[in-house]
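The complex appears here minus one protein chain, its other protein chains still in place.
After this line comes chain A, so read on.
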Amino acid sequence: MIQESAAFTPQFGASAIARILWLIPAVPILASGVIALMKQPQRKPAATLAIGSLSFSLLLSLIAFGHVLAGWAHSAVVRETVNFAWFHFGRTSVDLGWVLDPLAAIMLVMVSFVGLLIFIYSVGYMAHDENYTRFFCFLSLFAGAMLGVVISNSILLLFMCWEIVGLTSYLLIGFWYQKPSAAAAAKKAFITTRFGDVFFLLGIVWLFAQTGTLLFYNHGVGSLEGLALANLLTQHAGLGLSAACAIGLLIFAGAAGKSGQLPLHVWLPDAMEGPTPVSALIHAATMVAAGVYLIARVYPLMQIGAGPNGSTTALTVVAWVGAATAVFAALIAVAQDDIKRILAYSTISQLGYMMAGLALGGVAVGMFHLITHAFFKALLFLGAGSVIHGCHEEQDIRKMGCLRVDMPFTFITYAIGMLALCGFPIFFSGFWSKDGILEAAHSWNISQVPFYLLAFGALLTAFYMTRQVCYVFFGYWRGHETAHESPGVMILPMVILAFFAMALGLIGTPAWPWLHAFLDNHAAPFSFHGFAEPGLGWLMLASSLIVFLGLGLGWKFYGDKSPEPEEPDVLEKSTPKVWAALRNRLYVDEFYGATVIAFYAWWARVADWLDRRVWGGIVAAVAWLFGLWARFNRLLDVEWVDGSFDKTCDELSSGGGLLARVQSGRVQDYLRILAVAVIVLAAILLWSSRP
């Protein structure tokens, strides 16, 4: 008997597109369910269904985006929510819901568009894999869950989608499960991110308990709206923090796990064990950016109670972690030889930029870099996939070379992606989005250290990308079989992404900061006066020089030289110790192995030992005493105690794992007792049921 069914109460103010927004994640999830029931040989229907469903989501996303855009242009309502009660406990309801606002709209379009391109690319890349249908099943589930994260208006719904995204990441990293390294990497990814997620969960239950709602926006009573925020700000959580700040930090722990921030970044490089389209979609463009998106979503919570310096403790932590991650990962990327691992460390580093951008400059600054990065990093990964494919599954950049001749399309698109990532001035989107972050860091009035860290990171980025491109596309060929260009179905998505890697810069230049205006909900007039802001010109010049310096140094060291695979790296010859440390990823994995993992294993053994020896020992001792007592009694009572009963007693009393002898046991005796018990019970029941 269901008394209060999960009442579905759409807000009637919501527009049609807002009301059907749930279809955007639901359709790919449904498609994934259908594909799961398909058989292995049904490859074409599986791919068609996955691509078709995501196209549908893209279409709806574009309509939703257009709707928000129209509202924004007319300065009308830009945030619509649809909420409903999932279930109740006590008098409290557990609410889920979705939201359509500029932040969600732009992310929806990005995720479904980049996702669709990578789906198409996968048709070519995975063409020879025997588990092709399963691949599209997982990919569809991922896309649906990720789109769910984007539209969630309830932190619980967001967390649920977030965890399912984590599951698909686990399944896809371990897609080639027969490789022990892939299976181990999948596990590592899941557990490392879950480490952050348990804090996130605590943040959620705290927020829920404190504000009484799980919804972000709910006509003034959501957790990100005035009343709740004021309440959270006045609650003290100890250590001089407000509840808002403490909850913000707990949520950031979850974001740090997902987005590979220090010190939880260790899973992301290993995640490269997954197929390359997965690396592009999940571990570069979308899922790892979900942490950044989460912080952007709960920004009012992070920001509430900002002091005179414009920052809160929570945001300050985010800024420092982001800046440190940006440099730390960029340093490691310099000394890696696996084409995908270089990109993985680069992703970690860029996620650091996004986090720092959010904390230092606000939602728009971080989100702008998130969007541009999604395009150029997806492009780079698809390019890397094309290279790996062309070089017969080789991933070591020292065993490549001169591919600009054999793979011209890959080379051109890859070069565009690389320049965008480096932040090459004017023509590439990365320049504008990174410049926004540097500018924000420069004007932060708590410390200038993050600015210098981020600027140094920019130098390193230009350097390691040049090194990689020189190894892969210049010099001469050092592989075995000749490389070949990839099929059109793989090239086409790369070309489209390359276009956006350049063009997207237009939406966030100082002259026309459209994205900032859109996300902050104000008008965006076009004006070159934007460049006239004091200091901005110098900053842009400086950041351009940094990029040129990085490119120049990279070319100087690696240029057209093509060292043999066995030959040590140029930098290794000059600074072998530093090189070794960087190459070994600054020993973070080793450090965790010696501390966290060793403690885990040791404490597990302690738990087991306590069980077997201490608690089990006490039980055994008690059992032994009882056994003694029973034997003593037996000596006295042997004359008149029924044999079978006594035997049973003895059997019972000699309990305890260590002492109990394995007795054959006379089954008949036990059964006799059992039968008597049943008959007695039946008699009692019959007797008692008389009127």
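Basically, contacts are C-beta pairs under 8 Å (C-beta built on N, C-alpha and C of every residue); 3 or more make two chains touch, one makes a residue touch a chain; residues count from 1.
FYI, contacts and distances are computed from a predicted model.
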item: Hidden chain of the complex, named as in its UniProt record, picked from "Transglutaminase-like domain-containing protein", "ABC transporter ATP-binding protein", "Tryptophan synthase alpha chain" or "Proton-translocating NADH-quinone oxidoreductase, chain M"; value: "Proton-translocating NADH-quinone oxidoreductase, chain M"
item: Touch criterion as defined above, residue of A:Tyr476, A:Phe528 or A:Trp615 at the omitted chain; value: A:Trp615
item: Contact residue for the chain not shown (choose from A:Leu156, A:Ala384 or A:Leu571); value: A:Leu156
item: Sole residue of A:Ser15, A:Gln42, A:Ser55 or A:Thr92 that reaches the chain not shown, by the stated touch rule; value: A:Thr92
item: Residue of A:Ala230, A:Ala532 or A:Ala604 in touch with the missing chain, whole complex considered; value: A:Ala604
item: Chain not shown, touching residues in chain A; value: 1-6, 86-92, 156, 159-161, 163-164, 167, 170, 174, 177-178, 180, 182-184, 186-187, 190-191, 194-195, 198-199, 201-202, 205-206, 208-209, 212, 600-601, 603-605, 607-608, 610-611, 615-616, 619, 623, 651-657, 660-663, 665, 667, 670-671, 674, 677-678, 681-682, 685, 688-689
